[in-house]
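Not every chain of the complex is shown here; the ones you see sit where they belong.
For clarity, chains are labelled A and B in written order, and residue numbers in each chain start from 1.
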Amino acid sequence: MSGIRYGGDYNPEQWPEEVWAEDVALMRRAGVTTVTVGVFSWARLEPRPGERDFGWLDRVLDLLHAGGIEVFLATPTASPPPWLGHRFPETLPVDFDGHRLAYGSRNQFCPSSPVYREHALALVADLARRYADHPALALWHVGNELGQVCHCDVTAAHFRQWLRARHGTLEELNDAWHTAFWSQRYGAWDEVIPPRRAPYLINPGQRLDFARFCSDALVESFRAERDVLRRFTPDVPVTTNFMGLQRTVDGWALAGEEDVVSHDWYPDPDDPESHVLSALGFDLMRSLKRGPWLLMEQAASAVNWRRRNPPKPAGQLRAQSVQAVARGADAVCFFQWRASRGGAEKFHSGMVPHAGPDSRVFREVEALGADLAALAPVAGAPVVAEVAVVLDWENWWAVELDAHPSGDLDLLDRVRDCYRPLFELGVTPDFVPASADLSAYRLVVVPNLYLVRDPEPLRSFVAGGGTLVVGFFSGVVDERDQVFPGGYPGPLRELLGLRVEEVVPLRPDEAPVCSSEALGEFTAGFWREDLVVEGAEVVAALDDGTPVVLRHRHGAGAAWYMATRPAADAAVRLFGRLLADAGATPVPRPPRGVEVVRRGEVLFLVNHGAGEVSLDVPGAHVDLLTGGAVSGSVTLGRFGVAALVPQSG
Amino acid sequence: MSGIRYGGDYNPEQWPEEVWAEDVALMRRAGVTTVTVGVFSWARLEPRPGERDFGWLDRVLDLLHAGGIEVFLATPTASPPPWLGHRFPETLPVDFDGHRLAYGSRNQFCPSSPVYREHALALVADLARRYADHPALALWHVGNELGQVCHCDVTAAHFRQWLRARHGTLEELNDAWHTAFWSQRYGAWDEVIPPRRAPYLINPGQRLDFARFCSDALVESFRAERDVLRRFTPDVPVTTNFMGLQRTVDGWALAGEEDVVSHDWYPDPDDPESHVLSALGFDLMRSLKRGPWLLMEQAASAVNWRRRNPPKPAGQLRAQSVQAVARGADAVCFFQWRASRGGAEKFHSGMVPHAGPDSRVFREVEALGADLAALAPVAGAPVVAEVAVVLDWENWWAVELDAHPSGDLDLLDRVRDCYRPLFELGVTPDFVPASADLSAYRLVVVPNLYLVRDPEPLRSFVAGGGTLVVGFFSGVVDERDQVFPGGYPGPLRELLGLRVEEVVPLRPDEAPVCSSEALGEFTAGFWREDLVVEGAEVVAALDDGTPVVLRHRHGAGAAWYMATRPAADAAVRLFGRLLADAGATPVPRPPRGVEVVRRGEVLFLVNHGAGEVSLDVPGAHVDLLTGGAVSGSVTLGRFGVAALVPQSG
């Protein structure tokens, strides 16, 4: 297959077989190329332990193939059938409070359960064996939105095994967890348990290691299924769909085991800024394996799980879909093809809504099929970035532990505070892990790095001429969540040319004024720090002289520090300065609400704002979506999009 | 007994016997006719398993009878003694999270427990045997405010038995619950359990059936006790007291098993609109068995279970009591006769307050006794209605399930939004179930009917010339909570002359303007829908043309649809139009805050507002309460009441 794949989750077991033919006909009408089948089919495929019922699936795959539609075939392991929980209650997850959760929903399994794994892998093997050579099979889709966490005794044993591998000896574990405090020293391995409801604050080392373990256990689950699949189909790529920007699984680790990254994404139609968070998420997905990715799920209109679930306004679906392609998606898929009649997600919209094909939603779905076909030339093309943003899962887990200076420090907020000004300046960054080689970039942004495992990549990047900016409350702890001797920013002190005596989370109503020759006067918020300057130059300071933005030359480059959160407009000015300081290629600033991204040779324009806007586009272009010529400027209405290819000649 | 009964719960076991004589003397002084005895007496009657201690109760009943006071004798089954829970922990209820609840409060039983039932029925039988012929016995009062729900394994077995009876086969159950989604297919009956805490959303079919089961199990409990009582006293009527407007038990089903309906009602003294909700509840109680009902519990002044519990202002008790009589009550009773000295409800006011009889409260209680005696002529008289409001418990359970377009859609709010304009227009409606024969009414109001079992009663009502109005988000699912094929409003589509493509829950700050020739300009809120008109006429629409109120001629009648919630004043105008359209008998609109209800030949006026009002009352009347003549007009101060009988001649 070439071009941009288009389709959605297809759950034919919800419908009588007579509907299936109509489905395929409608899919063809809409330009659907690909559907995901079998995500929740375990109970149908294995109605009783050990039984197999593949006949219906054979017919579905044959029918789809006959209709020219390829299949992403799912392993149905995200939702075990009731019989598994009923016969083997130890496979059911236990929450932090000690409640064993019931079946009747989905995801009710303990990722550490050998009983669960054994049943899951046996079915996966039979599935792979049966469909290995089916001509419709294009990709394996393992499980669904991996993220289960369990606190049971089986998990405890698994956790101890993981801890032995990480720490070697109990003495090392006691040191790492700082169990000398509060009399928590473990005298024997079998005393060690997951975090569970306790009288007061729980050991943060234990919580951080449990977060690592939970992520590793899920990656291990994925790997186990992938390895079974590879035995049967070494050439069919394997993915599992990420659930948005989720904290539970280390994205770098999981992507490292996948052949291609896929992503489920549900922006809130009520959030006028949702396109910024979408862009952030899409850039992250593209970065996880440095290449094209699959938008595996989005909604055609409303979802069902927010408190209030309005539909998407007309045109938004198209704008959001093109946005994904612009930022590297080679597939635009939906949950789900046909809206369910029953069950917990019946009010989650489908490509075919309850109202049927004679509806605004289906008409938009059809039009989108045509649009994506027109975008075929962009498939596989790269997005090239000069700026990188560091996102590190261990730091995410650590910085959001409790009993910190502020319970409101949310890592994603910090990332967003740095991403938004880049977006507004028309700059598309990559994301990188904290351990990445950064030499390909001009500017590296570290929104926060509370936990520092190794400062060397940052140091050598700056020494080699790069520009680095680091956000507040960084360099605080090592990988054991233990404060660096000598205080913050620990191993970044020399690089940043400063040290921090005390951190000051501000009240929501505190907005101190900062003055700065370089940035103009602005207000700060959320945070400030009592700093001692050790070589850095003060770029901005509070009225009382407390520095809030600093810059330190180091080697051939410069390291900036933001000890506060500047107001939104000042953040744009600051990032403008950073880009200039880094020598980044200048790009024109797009009008507010308009997204400008270059993928391959195509320049994508998307208007997420409410009103009509005009943009200068020097030179002659053709709009892939309309086939029309564009010369000098483009006018876009609400949710208007353009995909411009330079006209040769 | 004739006239309006007057009294309250009498719990003499809380007091030394020397107080009992004073009680009877004070009751006589207050005009008390009736007391409810024994509601919480299980532990006193059966201090140890199988023992019986009836002596004290013999003395109480004899004393009351000697004082001319009749007795509503309660079965004490709402509150088992500690020994039951201690010896038989399986009788204790288990909550959704799996916590087994303790004794030390009340209501701690599993309605499905055979052990509980066996002990309860044995005591009920002995009670009935002993007092069958006691001359004070006027009525049996079974349990108290039935509403217990349990999620234990005994309940699970009972639930499965109920499900087998409902669905026949497991395949039917799988279909009904749409278990094809999320791999929830049951392979054996013993896998099926009540809804319990699970990782994510729980199957709505399971939840809806569990709601039905819980209601049925409580009705079954009631029936079991009633049948025992009838064996001994076939002629003594049996009731159980409803707890306000409560969702848990299907009112129509429970009332169907009772001989007379009774009701506990505690309006909030802080809510200036509480009389509207009271009127709604009273009309519902009258409708449940289409006749007089008993106000079994109200408070003489403050209650104890709200966050803040102010006393009732002077005069309010009288106004509220007369309101109940006006809307069909043949008894006005209280919880409880004498405020407790100890225990969890000691700050719940009593007819005899902590301050004793020399108090405002007791003086109002005395005066109320005289008022009710004066209202004797109204006892047994009917309230005749031309308007019916549909209230259906299955729909109530279904429409409030989670994962819906809006988590704020509360059925009672929707009913209140329709009831309030009727109240303000001086119209007293009946309530009816969705399956009722509606031919006796001119206007039928369906605030919401998300779940439609059978549209036929509505269809034939309109076809026969009736006027129907249906609120938004109706006609969505069948009785299995499965969306009707072809979309909303499903089986009401032809009747209403429209179909709905998408529903749009609005933000709290959205108040779109609607224009309408018939109703004037108004603002809408909470909801709107994307509609396709299929024959209906548009009565009101948003600025962009989206219809929000429609009217469709059908047969000899008309069916209206409200796709939004009009602002309060517009709702009054709309219901005025509906009444006119229906050809309802015109009644004058009372001043704001004043309630006007006709019961039998008596016209009741109650001023719930803060200021003095005057009303025109054409013709000559006598006020039953004062005995005075009224001619032309009546002036009522705050909480003023009048009960006017036309003067013959």
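Keep this in mind: a residue touches a chain if its C-beta (ideal position, glycine included) is under 8 Å from a C-beta of that chain, and two chains touch if they have at least 3 such contacts.
No experiment lies behind these values; they were computed from the predicted model shown.
Visitor: Quick one: 2 copies here, how many in the whole complex?
Guide: If we count every copy in the full complex rather than just the 2 shown, we get 3.
Going forward, only the chains that are shown with their structure count from here on.
Visitor: For chain A versus chain B, what separation do you get between their C-alpha means, in angstrom?
Guide: Chain A and chain B have C-alpha centres separated by 49 Å.
Visitor: Show me the residue ranges of chain B that touch chain A in the complex, using the header's touch definition.
Guide: On the chain B side, the touching residues are 97-98, 177-188, 190-193, 195-206, 403-408, 480-483, 485-488, 499-507, 530.
Visitor: With touch defined as at the start, can you tell me which chain A residues reach chain B in the complex?
Guide: The contact residues of chain A facing chain B are 11, 13-14, 40-44, 47-48, 76, 79-83, 86, 93, 95, 97, 99-108, 148, 270, 301-302, 304-305, 307-311, 339-347, 353-356, 359-361.
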